[in-house]
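With one protein chain withheld, the remaining protein chains of the complex are depicted in position.
As written, the chain order gives the labels A and B, with residue 1 at the start of each chain.
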Amino acid sequence: MAITGVGLITALGDQPSEVHRVRCEGRSAVRVLDFPERDAKLLGASLTDFDARRYLGDGNLRPLNHVGQLAISASQGALETAGVSREERDVHEMDLVLGTMFCSAHTITQFDRKAQISGPKYAMPLEFANTVINAASGQTAIWHNLRGTTMTISAGTVSGLRALEYAARRIALGWSDQFLVGGVDEHCFETSWAFQQSGHASDGSEEASVTPFGTSRRGFAPGEGAGFLVLESGASARRRGSTILGTVLGWGSGYCPAHESETLRAATALEAIATALSMADCEAARIGYLSCSANGSIKGDEIEARVLREVLGDRLGKVPVAVPAESFGNALAPSGIFQAVEALETARQGVLPPFYGARNGNLGAAELGLSPEPMECAFDRALVFSCGLDGSVSAVVLGINS
Amino acid sequence: MQQVVVTGLGVVTPLGHGADVFWPAVLRGESAFAEVSSFDTTKYRIHRGAEIATLGARDKYLSEEEAASMGRTAQFALVAARLGLRDSGLSSLDPGRTGVVMGTTSGEPSEIERFNDLDLSGDLDQIGGRFISHYPCNHIPGQLATRLKAFGGGGPVMLPVACAAGNCAITYAADLLQLGEADVMLAGGADSFSRITFTGFAGLMAIAPERCQPFDLNRKGMMPGEGAAFLVLERAEHALKRGAKIYAEVAGYGLSCDAFHMTGGDREGKGAVRAMEKALERSRLNSEEIDYISAHGTGTKSNDLHETIAVKKVFGEAARKVPMSSVKSMFGHTMGAASAIEAAVCCLTIEHGVVPPTMNLENPDPECDLDYVPNESREQTVDVAMSNAYAFGGTNASLILRRWLS
Partner (left out) sequence: MKKEALKQRIREIVCEYGQLQPDEVGDDANLHTDLGIDSLSLLEIALRVDQEFETDFSEEELLKMSSVSAAAALVANQLAVEA
């Protein structure tokens, strides 16, 4: 089935080509964020100048919280690039599936906080509506008049890829021929603080402490954003004369509790990858590009390194491997969508963004053969995978149109 | 398309845990409404709901360690899942071929409350690792998968689709079974009472002061509840091969979205109509073939009216003949657990040939003039039951369960 539309709101930009250029320049959105009212400084990769009005015009943004605005803005881009007009959606029901890890953690925390401080009477009704975990998908459906299936999927950081899997499965079963698929999560003090306190996020005390695969890595930097795709059945894409940006050929996912060993967790990831490859009727040797979600996580990166070594074998160092979280931080649910979009853009541009962490003489990266400079590449089968911090894993095989 | 059947039910509800306790209570029309005890409601205008006071004898389905380390919603979910598995007769599970999918509205809101309680007392540096491990809502199905050893179907997943969550989980499970990605799926929903949800619905002025009176002229709103339910689903051939008892077949379902308003439904019930019509179409049934409707029936002025309008549009004249009741009249709105509990109710109506009542229906509303099975359960053969659920955010989900005929 075909990917015919892409929409992004990321800390590196909102156009796939622009994001790719920034990545090729070796730039990262990770920086120290100041929370003066909290007397806290936390590493993160939040958006700097997001203004929903740029994407949504003068409509009423009042009922929308930040995460809702992210989702609506990015899905707008996907619908536009896929050429699915408002008129079409008024006639033909469109389906939506949104992956999110937290959705509105900030909104729900603030809602409860205000009620605790001022009393429950002053809890605002529309704010409550935005506290539910399916708020962003509801707001997206309202804004874009999406009247088919509206699903929200939560599977931690792999939620975006699980959403893609859900849509692909529905299309494969013949229940749908066109799906808007996305992932969204926002950056906020609450979750950033909690990530750091739990040891998952780096405190940034050393320069290389958020380097994926780095020997001195201490955790990730939480990010945010929204990424959407329009996924269509082949028949629908042909009927509409859509431009096919790529195809979803296979998928697989799994779960191994987070506390289990790296060995067991890597094995679960490899099983999911094997399922995806089998469905895609594609041998591992045919894969010409990999994208992983390594982000500086102490245990997570070790698991993903083992997966890369196992999948590539002696092709390690010869096959392009992308590590987008180096620039995005851990954007949570939308990460997988960012990974997929980058795979397609990389194929289109023929250039793999560099892994600049490799310039630090970082042992981990050198072993994995990651290139410190942009690298020319050409491929027609991409494998995108992600090992979530909760133990969920997800893999997708994409076909690149030549 | 492979047939998918229900082979086990497990419920944790304000009216009791396990179908053997819950079902008779429902048929007797018992009420679970009482003064809220889990937090201070002095500052609210309303003070009642349907809380689960204790797991009672069913606490043996939870180990001490689980009771100590798991959140409330997760505990309800785990007990309901274990009850369902016991009911199904499955003695051992193949970890790679058994999966867990469920729904919720708020997940584990106590973790948000804990964050704020620590914050407001200046102790936020004591948050530790629990927020990140326990708050992301897929932690709950993850706990079930880990403790039941059910990692199949692509791994545990949460569909936080609020009040329609249980129905959505069942549709997700059916998809996986039909594609052969799992052999057994646990599909359900769970939510627990919280000051956040209570505050939210109180702020919407949606909570009734005394009890829930769906379709009644003087209905004043919903009553918040809590609980969990899980159905065990398999492909028919898999169930038959092991000689399983089959409650019903998942005949079909329909999903739609109002795309209208976050908390209020579209006045003409167009989204609800489409969900019901899709469910009928996919089940290859006419509306006359529906013997019972489990209504969403929250007890709010608007839901009950719009739901009635929608049913009339779909069923036409048959709307007056098909009994439609709301079990929320007895134990309130259990949020993400609601449609999972109601799917179990539909299975039980098919098995026992009795339909549950809508309690507290004392003054008929001229605009709600269908047969809501007022105040007394009724013996009636039910071969096909429809269950409707309508969520915040506008998602509508209709599920049709049919007596299994070999």
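Methods note: a contact is a pair of C-beta atoms (placed from the backbone, for glycine too) under 8 Å apart; a residue touches a chain by one contact, two chains touch by 3 or more.
Quick caveat, the model's predicted, so the values are computed rather than measured.
Engineer: Of the residues B:31, B:73 or B:263, I need the one that contacts the missing chain.
Structural biologist: B:263
Engineer: For the chain left off this view, which of A:126, A:264 or A:279 is in contact with it?
Structural biologist: Checking the options A:126, A:264 or A:279, the one contacting the hidden chain is A:126.
Engineer: Given that one chain is not shown, which residue among B:5, B:204 or B:255 touches it?
Structural biologist: Result: among the candidates, B:204 touches the missing chain.
Engineer: Kindly note down the residues of chain B that lie in touch with the hidden chain.
Structural biologist: Residue positions of chain B that touch the missing chain: 45, 203-205, 261, 263-264.
Engineer: Touching the absent chain: which residues on chain A qualify?
Structural biologist: Looking at chain A, the ones touching the missing chain are residues 60, 62, 118, 121-122, 124-126, 129.
Heads up, the rule we're going with is that only the chains that are shown with their structure count from here on.
Engineer: Spell out the residues on chain B that touch chain A in their complex, using ranges where they run on.
Structural biologist: Listed in rising order, the residues are 43-44, 104-107, 109, 112-113, 115-117, 119-120, 124-125, 127-133, 135-139, 142, 145-146, 151, 154-162, 168, 172, 175-176, 178-179, 195-196, 198-204, 255-263, 271, 274, 391-395.
Engineer: With touch defined as at the start, can you tell me which chain A residues reach chain B in the complex?
Structural biologist: 63, 93, 96, 101-103, 105, 108-109, 111-113, 115-117, 119-121, 123-126, 128-135, 137-139, 141-142, 144-156, 159, 162, 165-166, 169-170, 172-173, 175, 190-191, 193-195, 197-200, 252-258, 268, 272, 389-393
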